[in-house]
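Removed from the display is one protein chain of the complex; every other protein chain stays in position.
Here the chain labels run A, B and C in written order, and each chain numbers its own residues starting at 1.
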Amino acid sequence: MNRAVLSVRNLSVSVQTGLGLARVVDRLSFSLREGEVLGLVGESGCGKSITAAALMGLVPSPAGIVTADQIMLGDKNLVQLDEASLRRVRGSEISMIFQEPLTALDPVFSIGSQLSTVIRRHRGENRHQARRSSVEMLERVGMADAHRIMQSYPHQLSGGMRQRVMIAMAMACRPRVLIADEPTTALDVTTQAQVLEQLSELGQSFGTAILLITHDLGVVAQACDRALIMYCGRIVEEAPVEALFTAPTHPYTAGLLAAVPRISSAQVQRVQAIPGLVPHPAALPDGCHFADRCPRADSQCRTLTPQLQAVDGQKSIHRHACHHPLSSPSHAH
Amino acid sequence: MHTNPPLLSVRDLVVKYRVKGGRGGLLTAVNGVSFDIHAGSIFGLVGESGSGKTSLAHSIMQLVQPCAGEVLFHGENLAHMKQASLQKTRRNIQLVFQDPLASLSPRRSIAQTLIEPLDHFRIDVAGKRHARACRALETVGLEPDVLQRFPHELSSGQRQRVALARALLPEPELIIADEAVSSLDVSVQARIIELILDLRQNLGIAFLFIAHDLAVIQQLADRVGVMYLGKMIEIAPAHRLFRQAAHPYTRALLEAVPVPDPAHANPVVLQGEPPSALTPPAGCVFHTRCPQVMEQCRVLEPLDTQINEPGLKNTAHHVWCHLWKE
Amino acid sequence: MLRKIIHGLALILGVTFISFLLMVWFGPDQTYTLIGKHATASQIAEVRHQLGYDQPFTRRYLDYLVELFTLDLGASNSSGEQVSSILKRTLPISLALMLPGFIIGNLLGIVLGLVAAFRRGTWIDRLITGLSVTGMSISFLIIIIALQVLLSTPYGFNLFPVRGWRVDNLSSYLTYVTVPTLSLIMVTLGYNTRFYRAVFVEESSREHIRTARAFGASPATLMGRHVLKNSLVAVSTRIMFSIPLVVVSGSLLIETYFGIPGIGKVSFDAITSGDQPILKAVVGLTAVMFVLIQIVADFVYRLVDPRIA
Partner (left out) sequence: MKSPRTLTLSTVFASDPFEPGPKGSRAWYKLRQDKAGLFGLAIVAIFLVLTLGVFFGWLGQGWSVAGGGRWEPVSVDHWLGTNLLGQDIFQRAVFSLRTAFEIGLVVSLLSTLLGALLGVLAGWYNGEPGRTWVDGGILWFMGVLDSIPFYLFVAAVAYALQGWPWAMHIAMVATFWTTTGRLIRAEAMRIKSREFVLSARAIGLPTRLILLRHVLPNTLHILLVQATIAFVAAIKTEVILSFLGLGVQDSVSWGLMLAESTQEVLAGHFNNFLAASLMLFMLLLGFNLLADALQDAFDPRQASL
């Protein structure tokens, strides 16, 4: 894998909740390499969606406070850009698609006008050229009757088609990075398969790195090269997908894998739940937040916050934040 | 082992909705569905959105009046029941919903929510109902102090367990779970799945478990029914369906579910989207997307064919597809 | 479309029935006002017959309906002038009086609402919200009196006439219309601004606005293009359905206070003197106006929002 196209250092987001100020993203650092599909995985409330919003600078200011040492997009540090230059970057060098296809598009504007507006804003094409590129882009995402789609309105399309329009809009300006926040969660499983394939195929041919945010481990296995597991605003494990699924080292990752139901034509493996509850963001326990639910936790886990470090000491790309990790990947557990 | 009439049997049920606005017209959500559920068994019903699963559940619960067909409970038709026996049936079939946020009345405490069915069905003496509610909470793994709390103070997993407790209180024979775990996180979902299996084991409660996720269905179901655009296209014992699915749509569904194992590649089998239920295709409703579509599929509606040895009723494998001629 | 017309007819029937019930059936007895106290029994009987007091309820209601639909609205009891000619004379005056205030009041409300929503949470928003709440807390009568003192009396600038409506050209029109228009604007501006601000704030919290921002849309584009067009249904509803309120109810107070002979003043005099033909006409007119507006509204919605088929 070649050089990083997006590298994030010490990103934190705090939010005002009923029980006081809560740090929902806690000093996150990771990088996204060119052409890679990186999964940002975690359950509800772990802070993955807010991380995406923070990267795009979309966190509404009074409600959320974003701090970061750096968010390097190629040679630009987004943290230092003012709102105007940030706007020039959004949708051109870094773009984002969302989960709810029904409400993500403007209901009173036609697909054509929404698509060509983005193209004209970032590629400086005139009205006529923009319409042509829009049709081109729609065909590129597998829309057969692109001309009819251009004239139609969001409520006339199905969920799958709307998500494809979003992808067309996001990829129209050949961005370096595409952030996809639960892109297929609201779709049926057959449509999801099609959209995921569309997404990675486009990413490859445009050389766009994709940050795929999801809670579905099946989607991670199928669509991602590498994945970050998040829990209570922190990365607890980071690994290539193969290592992650065969030999997870963090107890939470292992717990997730044991809890996800898997279709098998042979004997059915019963799912095991992870005991306990996710702690409230404004009342996080000291040390490792997973300690109360972790079978391997001890006093050290409850006091000292584990840092993210390589699994077997040297510069391996499989890293975890745990004092008592599961046995190292050399021998299967 | 199942000699007496099935606990619940649905015969050629048809449910239609009048659609306001747009071109209007009549939407056939359920188009002639039949299946049985035997006491103490879990029947999994799977299908994508718009397949009519929820309309089916609501018509069984008499929340929606079916246009045709009938629903029999212990062999007795629900529509023709007198008030007294209908009231008894309402006690015997309970409903659990998908959205934990919306299934509990927001301005009433958990105690009020749980005691309401007890008062309504006049179960036990008033004094003992509070204790009964505590026991129900314990069976679903919650401490009694939850009774004083309000729905918005609980996590979605806890709320779904309260909804399950509410369903248990009238001591039903059948619980219809409509996407009961779909909006829960994986770790919480696993806890509810374990709970449902325990309830079936210890209390002998039958479940109609509705979901769009086949992996969850496999965890629970003894028998599985697959619906597409208002029609039942395949019914089979779980072990048969997941090993040798007969209908092309079931096979496509099985392959489309992303397997949490990177080594196992998921080929994309199905293209296009389900057509609108307002204008279902002629002949077999799946023919517009079926990889093995034949001429007759476009014209003739496939009939119910049983493809395994006739033998025992409850292990029959039915499929509605021209590929499987009698 | 047909459904709308049937609804309209049902509405008119309802309005006429209730107004007939209140104004005619339970209404004040006209006989004595017309022929004085000490008339002979036969004279009284004659007048009562003429006015139809002796007919049964249904008969009188049917007559009333026939009158309304054939626009033969009869003559005013007090002045004897044909009601339809009174309407022809007074309606244009009321429109000329109320239209400018109505248009400016709403336009200003939209602009202030847009600015407040655009700069939500900043001092401009708090200022505009504060002013609109203050505006809403001042009674119509206080504004009229205060403006009159300020602009039409020696204690103030004394630039405008205190009352009256002697209008024959543009300049005389402006002198007589300014104070009433200013008072109408000041009374309605608070409510309008608050309503429009709420609509724009609601629309700007929608998910597709966040999507547009994620694609680099500037705040001006977000407000001017996406939020505004999505709000047109709510905005147009507000404007259309407040026309009858302002033209009939609003004019009544202003015309009565400033002595302007519009439909408002005429209907107020009709109330005090119990002049039923005029009352019936005005009520019928308003009901028809509402129905027409509902039909026009249906058409406007289809134009503005593609989701409404």
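Throughout what follows, a residue touches a chain if its C-beta (ideal position, glycine included) is under 8 Å from a C-beta of that chain, and two chains touch if they have at least 3 such contacts.
Nothing here was measured: the structure is a model prediction, and the numbers come from that model.
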Please identify which residue in B:74, B:108 or B:130 touches the non-displayed chain. B:108
Among C:43, C:236 or C:256, exactly one should touch the missing chain; which is it? C:256
Touching the hidden chain in the complete assembly: which of B:166, B:200 or B:287 does that? B:166
Contact footprint on chain B, counting only the chain that is left out: 49, 58, 61-63, 65, 86-87, 90-91, 93-95, 97-99, 101-109, 113, 116-117, 120-121, 150, 152-156, 163, 166, 170, 179, 182-183, 212
So which bits of chain C touch the chain we can't see? 7, 10-11, 14-15, 18-19, 22-23, 26-28, 129, 133-134, 136-142, 145-146, 148-149, 153, 155, 162, 205, 207, 210, 244-245, 248-249, 252-253, 256-257, 267-268, 271-272, 274, 279, 282-283, 286-287, 289-291
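Operating definition for what follows: only the chains that are shown with their structure count from here on.
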Pair of chains joined by the greatest number of C-beta pairs in contact: A-B
Where the centre means the average of the CA atoms, what chain is farthest from chain A? C
From the mean C-alpha coordinate of chain A to that of chain C, what's the distance rounded to whole Å? 55
Of all residues in chain B, which are in touch with two or more distinct other chains? none
Where in chain A do residues touch two or more other chains at once? none
Applying the document's contact rule, which stretches of chain A touch chain B when the two form their complex? 43-44, 158, 160-161, 188-194, 196-197, 215-223, 241-242, 245, 255-266, 268, 270-274, 277-278
So, in the complex, the side of chain C touching chain A is made of residues 121, 206-208, 210-218, 226, 229-230, 232, 304-307
Within the complex, which stretch of chain B touches chain A? 48-49, 155-158, 185-191, 193-194, 212-216, 218-219, 242-243, 252-254, 256-266, 268-271, 273-274
